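Every protein chain of the complex appears in place save one, which is left out.
Order as written gives the chain letters A, B and C; numbering starts at 1 within each chain.
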């Protein structure tokens, strides 16, 4: 009872909850689900871009891409740590992912067919992620907010790098420009869907906002994102594939067309182009690495025993 | 005693020994060693050429190459069968290969660095193999002779195909011609060494000849091979990398320079460019296939049991 | 007739991609007999591919090699199933089983095509595919009803490949038009026969039809698999290094 009051007060003051604080079960569960989904998205999200590391068309781009995919692994690690402060182990979360029980951002179920897709992911997908994540730096759960601060810093680099890839392509040969336009055509819709379903269909959002986890509704964030990328697309000289997209003087925002929510729901339910492929890639890495993790554990145990033995010998003066 | 007499008589008449016939232990051992080495050479010999199947530069060449490597697997199978008639199981022979206890032709420890190497292997390596093998069709051990008849028929196609690859390259662009010449430069010496060490250093040859297994000495076969390929090289417009190579009017043969027998012995002893790679490739295929072979055996056993049960039920009128 | 040529590309590209995948097994198979068997099937598929690409090429004055080696990834028309990685032997057999059942139904009908060339290639290919189907079915039984491990792997192989089954039976305008003209076989018309052919094999092998949804995209459009570009990278490298060269 006292815990609940204290919790409510912290939320009302827009202060931060720390792991040692009492929190309602629903709050804990919501956070574990959200943070672990976010971590899974970083880890699965490595694959579409890693697909181009060995084929990057210049050494500079290869370097930047390796650093980026590495950052994603790092973000996954921060986020699993943040989620672990809520009492669920990383092993459990990872196992849920491998078992197909946990979700991750459905954008990563689309394939990267050309080099331009690496640019489109940086510009649009990381762009949408930032739009989502910046407000999360102020999430009421402190470890989550702190993790997001680190993540957001790096993501803004990534978005810029993606934009630069597309800029070079768009200002390159006609084939390069076509490649860039094709990538944007394929990633635009799914990127806008990263904010989740329209507000009317997003029942959990309200509670998350009441708990100061979420700060803006899905549609608000989506609007901001559209408003941000339209001028960026113009600067790129690329077209966003939406005939209904136009400036609305009255609203002070861009209007945009209805998204294909049937496709979205169907990808979420498992029939994206790459759902099975992404999970199998992750499972293979996990299974192929099992003997390595076992070796590391066995070695650590032996070392601990050796240290203990040495300490014992010291104690008895041997 | 009677067996030995009968055996000696068959050899003296240049007739054939069949598996049911008595034979001296030395004869049996020599044959098992020779036939299994030959089988291993076919199986390991798949690798250098298989390396180019996925990259063959035309669909026609891809087709021919797949058929050729397939033939090598087939030859391996005939030869293991021939060796099995002497009482050593294929499993045992294969295990000896995997354990590094058995030998195979050292030429397959050289890498195929370019497409032209596929041509050079066909022309020179299969050419040398035929020179070796044609007389083996008359080997005193009948199953070996019969296997060699099948093998030789196919090998002569292979040699011709190799020659054609080099012909196209030699008559192609300057880069293609250079590629062909480079391949011939690398494979010429090792191909001549396929006949084994010079006669003076080949202690086992004499006994094999007495037993009508071998019909010609190493140096005789090597000379025949050189005499055959010199005009073929001329027709190709390629140079054989031997400054001492020239027609000897008196002998009615081509003279040729000393080969690098130090390299030969060192490759045989294990330090060819690809010895470890070739064995690991074979071991990996074997180990990765273990569960498949186990499944096939388990299934066959189940089927046998089911058939037996059905027969039993039939017998008792169920 | 460019429509017929495009249809020949559909079928030819499928066969080419599969031949390329199977070709990689040669020297790596679980038994030496399988090196021979998989090389056989790879050659059959490559044979279909050469015939079909040559036929397609007549419409654009291109050779089989022009089409195989000098188109970029988006210009190919293969389905995603044949582009999937070999994985372990179970995954390869799953792909073989699905594709052989499909080709069996396809070629048995296409041999009645009003296009004589397509009818002829289908009739020839049908005989070969009977063997491919037998090979895949036998291995499905051995792996499914073999050991616990082989059962698990074969089931996983089916699970991995199943999302790409639906694409085999998707129609498009070109296919509808050509099938009305009696030239093409409408893919959707094969689905029932396919299901009836594959289900009993899977059942007899003590396996289950995978409970996994069809992968969105495909349909021989620009939404192909991530694997296609990798396949072509390797397949085309040498030909492209020496453009115009003869081999």
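Criterion: a residue touches a chain if its C-beta (ideal position, glycine included) is under 8 Å from a C-beta of that chain, and two chains touch if they have at least 3 such contacts.
Remember, it's a predicted structure, so these values are computed and weren't measured experimentally.
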Among shown chains, those touching the left-out chain: A, B, C
Chain not shown: contacting residue from B:238, B:267 or B:285: B:267
Touching residues (missing chain, whole complex) on chain A: 43, 46-47, 50, 53-63, 66-67, 69-70, 73-74, 76-77, 115, 165, 168-169, 172-173, 175-176, 281, 284-285, 288-300, 302
Missing-chain contacts mapped onto chain C: 72, 230, 233-234, 237, 240-241
Positions on chain B where the hidden chain makes contact: 48, 51, 55, 111-114, 182, 186, 263, 266-267, 269-277, 280
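In this section, only the chains that are shown with their structure count from here on.
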Per-chain CA centroid nearest to the all-protein CA mean: C
Separation of mean Cα positions, chain C and chain B [Å, integer]: 34
Separation of mean Cα positions, chain C and chain A [Å, integer]: 36
Shared interface positions of chain A, touching two or more other chains: none
